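Sharing a structure below in structure tokens format, with a few things to ask.
Excluded from the complex is one protein chain; the other protein chains are retained at their positions.
Up next is chain A:
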Amino acid sequence: MDMSAIDDSALADFYHREAEYLDDNELHNWLALLAPDVQYRVPVRAVRERGVTATDSDFTDRANFLWENIGTLRTRIRRLDSEFAWAERPPTRTRRLVTNIRRREPASGETGSETGALTNIAVYCYRGSSPTPVVLTGQRTDTLRLVDGELRLANRLVHLDSTVLGLHALSIFL
């Protein structure tokens, strides 16, 4: 497996930078980390009776909390720029913990320029004066691509652990 072009520290750097942009609400910087053909999906989990592993059986590709491409993400972020986007006025205070980074073969097989990666995330969300955060946890399955020496997110699938979202609005990115 030739992945010399993307080493482990570059991968970790990418995730740390991404989390920083999202936690600091620098959404336009975050957008710049995405490949123009990015596909970004957060499917709905429904606990099903049949299924060998929980992750495989609970999700379908028919129901999603987010199902995005660069155009829809741009539109969302344009809206969040508005002073009238009440869900993020004032912004949700978030802290993203990104751990358990595991490298995988990219689905494309383009091991020279791409790598697959699994990460675990915990996103702590604080709203209003409540000292108790809503915590979203899940696993992300990503494809990262090297473009002009920089890593870009080309594909992301977020498998959340909850079925019912405890957050009154999903106005953040995972």
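As a working rule, contacts are C-beta pairs under 8 Å (C-beta built on N, C-alpha and C of every residue); 3 or more make two chains touch, one makes a residue touch a chain; residues count from 1.
The definition used in the following text is that contacts and distances are computed from a predicted model.
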(request) Name the absent chain as its UniProt record does, using one of the following: "Succinate dehydrogenase subunit C", "Fumarate reductase iron-sulfur subunit", "Ring-hydroxylating oxygenase subunit alpha" or "(2Fe-2S)-binding domain-containing protein". (result) "Ring-hydroxylating oxygenase subunit alpha"
(request) Could I get the residues of chain A that touch the absent chain, sorted low to high? (result) 42, 44, 46-50, 60, 62-67, 69, 71-72, 74-76, 78-80, 82, 84-88, 163-171
